[in-house]
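Just one protein chain is left out here, and the rest sit where they should.
Naming follows writing order (A and B), and every chain is counted from residue 1.
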Amino acid sequence: MSDILLKVENLETWLGDGDRPVRAVDGVDLTIRKGETFALLGESGCGKSMTALSIMRLLPPAGRIKGGQVLLGDTSLLDLPEYAMREERGGRMAMIFQEPMTSLNPVLTIGQQIGEAVRIREGLNKQSLGQRIVELLDSVGIPDPERRVSEYPHQLSGGMKQRVMIAMALAGRPELLIADEPTTALDVTIQAQVLNLLKTLQQQTGMAILLITHDLGVVAEVADRVAVMYAGQIIELADSERFFRQPQHPYSQKLFQSLPDSNKRSQRLAVIRGSVPALNQTFTACRFMDRCHRAFDACHQAPEWTQLQADEGVRCHLAGRADQWQKDVTTAEQHELQGEVAGDALLLDVKGLKVHFPIHKGVFKRTIGYVKAVDGVSLAIAPGKTLALVGESGCGKTTVGKGILQLVKPTDGSVCFASDELTQLSGNALRSRRSELQIIFQDPVASMNPRMLVGDIIEEGMKAQKIVRNSVQRHARVVELLEQVGLPIDSASRYPNEFSGGQRQRICIARALAVDPKLIICDEPTSALDVSVQAQILNLLKSLQRSRGLAYLFITHNISVVAYLADEVAVMYLGRIVERGAVEQLLAKPKHPYTKALLSAVPVADPKAQREVIRLEGDMPSPANPPAGCHFHPRCPVVMEQCRKAYPELTQLSDGRFASCFRVQDD
Amino acid sequence: MIAYIIRRALYAIPILLGVNILTFVLFFVVNSPDDMARMNLGMKRVTPEAIENWKAERGYDKPLLFNQSSQGIEQLTDTIFFQKSLKLFQFDFGSSDSDRDIGYDISQRMWPSLAIAIPVLLVGLLVNITYALLIAFFRATYIDIWSVVLCVVMMSISGLFYIIGGQYLVSKLLHLVPISGYDTGLSAIKFLILPVIIGVIGGIGSGTRWYRTLFLEEINRDYVRTARAKGLSEVVVLFRHVLKNAMIPILTGVVVVLPLLFMGSLITESFFGIPGLGSYTIDAISRQDFAIVRAMVFLGSVLYIIGLLLTDISYTLVDPRVRLS
Partner (left out) sequence: MIGELVILWTDALVFILVLFSIFFGVYAAGKEHLRGPWRLVVRSRVGVSTLVILSFYVIVGLLDSVHFYPLLPGKDQAGQQTQSAEVISLFDQLVTPLRERQEKTYSAPLATHLYAKENIELPSGEVVRDYPRLAFGGAHLENPELEWSKDILRLSAIGVLKGFLVSVVITNILIALLAARWRGSFGDAAKLLLTGNTAVPWRVVLITLCLLILTLFWAIELSSSYHILGTDKVGEDVFYQALKSIRTGLLIGTLTTLVMLPAAILLGIMAGYFRGWVDDLIQYTYTTLNSIPGVLLIAAAILMLQIYMSNHPDEFNSLVERADLRLLFLCIILGVTSWTGLCRLLRGEAMKLREADYVQAAVAFGVGHFTIIVRHILPNVLHIVLITVVLDFSGLVLAEAVLSYVNIGVDPTMNSWGNMINSARMEMAREPVVWWSLLASMIFMFVLVLSANLFSDVVRDAFDPRLRNSR
């Protein structure tokens, strides 16, 4: 088998010493062929990054490889002395990391950092070294590479930095590129660029890629073969086409079902109950048993690897029982969620909201300009409805949420909530209205005071709003809320750090519900969670909306969540809304070129889905210095002369939606 | 960037004014000049004439803030505050109680101070960084653990002990260099070598430990992993990547103390009989010469603020993230 590039056998990696080391990688086998893209798919904490770092022998100080073998070609990597291993790193195999922001040295120029990698491989003289650096930068699609050579990492955007990382990896002309979540920290449009780049480079150089990701969409986009990892083991291996057609392992099946999309709007999402088990234990039963909907008696015995075909296999007792492999389309948990809430008056009506942050400069810190984070946003939400605010990072969507809540003082505009003008209120008048608007944050770790008991955290709002004055009643209400969000009652007397991410997000929801709000601003509440946990939270939010008549302002960058949850969508770009309309209409037939590009860039978890990705050039400009005319014109594929001169107003189209584009008006 | 530095420089003015007022209050309001006179002239049974005489000699016989007996602008200028405190802004330090020109003394005595302080700083920096890099290279081994223990032990010993012990051992027992004293020119070296060595040794404990923390903090960063992934050797990673980043806090920490080097070291100089500003201050304190102490307080503050300013500037020069934004 000469086409096998990398062969990993029974790899075991432990983290930490002491009595109970974390067995992050617990017997992993995989083979990667020359020139293929092999995806290692799994949720956070399943050991996929540790597998990659073990192959590169770049483990953190606490980690050590306990056993197994890694063969790169004929070389056994784990037996190499360190100096010989250095030849392989950056030589035959290279690696790029998740966080391009921190993965580059801030005090060395791009050229120095790439040059370093080139020099140890080729030892060129100064002039040809410079040429090679420019050549590498050019090959990863960095515009104007001669100038970029002398720039520092902080002068580049996230996408550019990741390109520089790739250029650095290419310096040694690797046969294997390990990409550890290379696009997770990037926006969708940038992600599309980087994935495209990886594909092109692979075609040019014929290198193999080990792609580590949690995103089914990314896998469908680029992978030839897939391995699913769960709790330190590979539980399923298949080629991409078969995997997406018919996943074998119950875990893989459930992952697909828990993905939100517009087809599942009327039903609850399938969930995988519970969370990933801690890896600092020895397992005798199947690791997935506690969460598996198909668990049966045999599962108390850990299943062996079952090879189904040459390159396919699964680690499950059900393997081989063909009748069990029906890909469930309908779930038992399905029920009707179409609770229409009547209401004609608007609950929230925002008009021309502006939040500008002054830029100070000069000797006396004069204000020389403004960062126009939010620059005239208008939106409205009816009671019991969900408006999704969609946009890439830095477009100002979070600031819109904070501006509505008066957590930052709006510069201009009106925020009318249930016929009260919030921007005019202050002091106690504002304080007393705060119970009706609440917020749920993105980061479940940072959003709760680690020094407070969960019970006190939930009670805080009731106390501040003086809703329940009696402490016994207050406690009873905490219990009631915990039950509503599906947490055990004794949670009240525990600290937040004893809970997993999904559970913490439930506590945050309970905290918000404690003051009986009418509107909850959800600021990316699921983006820090794994897919299976995301489904739990989305289900909870949906059922709470039905039972309590809540309205949501759902701030997100995840289009599939929007499709599942929202009634209306507003797309934001650089502080302004570019398109707004009903969800079916807008997602099915976007009109604004930015919306079109954004939607086309979202990877779909189906390799057969034919779609034309509209590639956007460059990055979003800074809100301190937006381009003249239409803010989108420098990146717009259909730009006209007119767009450079004036900003198109947001106007209503005949189908009811709003859009701000001269092209659209032309239609 | 220039605007930023100008702004920082302007900010120094209110601070120096604050220091000035504070020292004025401390030296003239808490205790009146009468009290000082009585103290200096020897407690008991001092005649009022003697006190007036003492005050007049030193110009302390004026009102504190407002002179009613004068005319026009002199009502404000012919006061202790103006004559003694505000004049400091012109670096006019007046004369000491023993009637010497303080400004002249300072300009004479700062050179011996620098002759000790600069070598101590430079050699200390070199020794500490080298040692810390060595520890960082052998991190999480026994070399690391015992080096840290050694550092903690060394920083637990009082600086006085290093000086007394060093003097006793090197000068008194081994007779290698003179115990104390100073000379001009190159012959000063034999007087300087021991205090410099002792100064460096005394600083190893805390310095090395601090730099080690900085290095280890950098070593755990993502970009170091990237550097290793390129196939760079550990030594290159340490010198090219880690050291370069850790030098930013190290350099700015050094720059802030640079101007204060002029002030010399109180203890070292007085032990070794070096005629620098440190021993000058100590002598003034023990003689209770307030004019000198006041001058040194003001000078120290000016130097500290210059240090802050230099820190800001060096930050902008060293760190590309600040320089280019």
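Odds and ends about this structure:
One rule holds in what follows: a residue touches a chain if its C-beta (ideal position, glycine included) is under 8 Å from a C-beta of that chain, and two chains touch if they have at least 3 such contacts.
Every value quoted in this text rests on a predicted model; they were computed, and no experiment measured them.
Within the full complex, the residue among A:360, A:431, A:611 or A:644 touching the omitted chain is A:431.
Of B:6, B:160 or B:189, it is B:160 that touches the chain left out of the display.
Of the listed residues B:177, B:216, B:229 or B:261, the one in contact with the hidden chain in the full complex is B:216. Which of A:186, A:259, A:439 or A:570 touches the hidden chain is settled by the complete complex: it is A:439. Where chain A meets the missing chain, the touching residues are 62, 402, 405, 407, 430-432, 434-435, 437-439, 441, 443, 446-452, 457, 460-461, 464-465, 495, 508, 511, 515. Those residues of chain B that touch the chain absent from the view are 14-16, 18-19, 22-23, 26-27, 30-31, 35-36, 38-39, 43, 152-153, 155-161, 164, 167-168, 172, 216-217, 220, 260, 263, 266-267, 270, 281-282, 285-286, 288, 290, 293-294, 296-297, 300-301, 304-305, 308.
Note that in this section only the chains that are shown with their structure count from here on.
By the touch criterion stated above, chain A contacts chain B in their complex at residues 56, 58, 61, 83, 86-91, 94-95, 97, 99, 102-108, 116-117, 120-121, 152, 154-155, 165, 168-169, 171-172, 361-365. Contacts from chain B toward chain A in the complex involve residues 3, 6-7, 10, 139-140, 221-223, 225-233, 236, 240-241, 244-245, 248, 319-321, 324-325.
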